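== chain A ==
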Amino acid sequence: MNQQRKKHVKITAEYCKACGYCIKVCPDNALEFERKFNSSGYHPVKWKGKCRMCGLCYTVCPDFAVEIDDQETS
Partner candidate 1 sequence: MTKKLLKGNYAVVEGALQGGIDAYFGYPITPQNEITEYMSQRMRAEDRVFLQAESELAAINMVFGAALTGKRTMTTSSSPGISLMQEGISYLAGCELPAVIVNVQRGGPGLGNIDGAQGDYFQSVKGGGHGDYRLLTLAPSSVGETYSMCRDSFDLAFKYRCPVLILTDGVIGQMIEPAEVDDTPLKKDKKVKDYGWNLTGCLGRERRVVRSLYMKEGALEKLNLRLAERYEAMKKETDWEESDTEDASLILVGYGTSARINYDAARRAREKGMKVGYFRPKTLYPFPSERLKELSGKANFLVVEMSMGQMVEDVRLAVSKDTHVEFYGRPAGGIPETDKILEICKKMTA
Partner candidate 2 sequence: MKIRHHYCTGCGHGIIHRLLCEVIDELEIREKIIAIAPVGCAVFGYFYWNFDTAEAAHGRPPAVAAAIKRILPDRIVMTYQGDGDLAAIGGNEMLHAANRGDNITVVFVNNACYGMTGGQMAPTTVMNQITTTTPYGRNIEDGYPIKVCELLKELEGTVYIERTSVDSPANIIKSKKALKKALNCQIEGKGFSLVEILSMCPVGWRLNPQQSLEWVNKSMKKQFPLGVFKDRL
Partner candidate 3 sequence: MKKEIIISGFGGQGVMLAGTLLCYAGMRASKEVTFFPSYGAEMRGGTANCKVIISDSPIGSPVFSEADILISLNCPSFEKFYPSVKDGGIVFVNSSLFSPPAEERSFEMVKIPANNIAEECGTVLAANIVMIGSFAKKTGILDPETILQSIPEALEGKEKLWDINKKALSAGFNA
């Protein structure tokens, strides 16, 4: 469990095309669209922080924008 807490959801905002699939499937309501645009003109998705790290957002992302990162978070 300790390890899991170290994981975090990393979103490459530049890859995101704002389909919203990840927001739809997230059981913890942990994702939302940002207000700002990325360089392609989409409102990319942002991880709000707290979640159970289920990885569904990674599973459904068509744009290789979501990663579950093993690196420790601050």
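Behind the choice of candidates: all candidates are chains of the complex that A comes from, given by their letters.
One rule holds in what follows: contacts are C-beta pairs under 8 Å (C-beta built on N, C-alpha and C of every residue); 3 or more make two chains touch, one makes a residue touch a chain; residues count from 1.
Bear in mind the structure is a predicted one, so any value in this text is a computation, not a measurement.
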Complex member touching chain A, one of 1, 2 or 3: 2
Sites on chain A touched by candidate 2 in the complex: 12, 14-15, 17-21, 24-25, 42, 56, 59-64
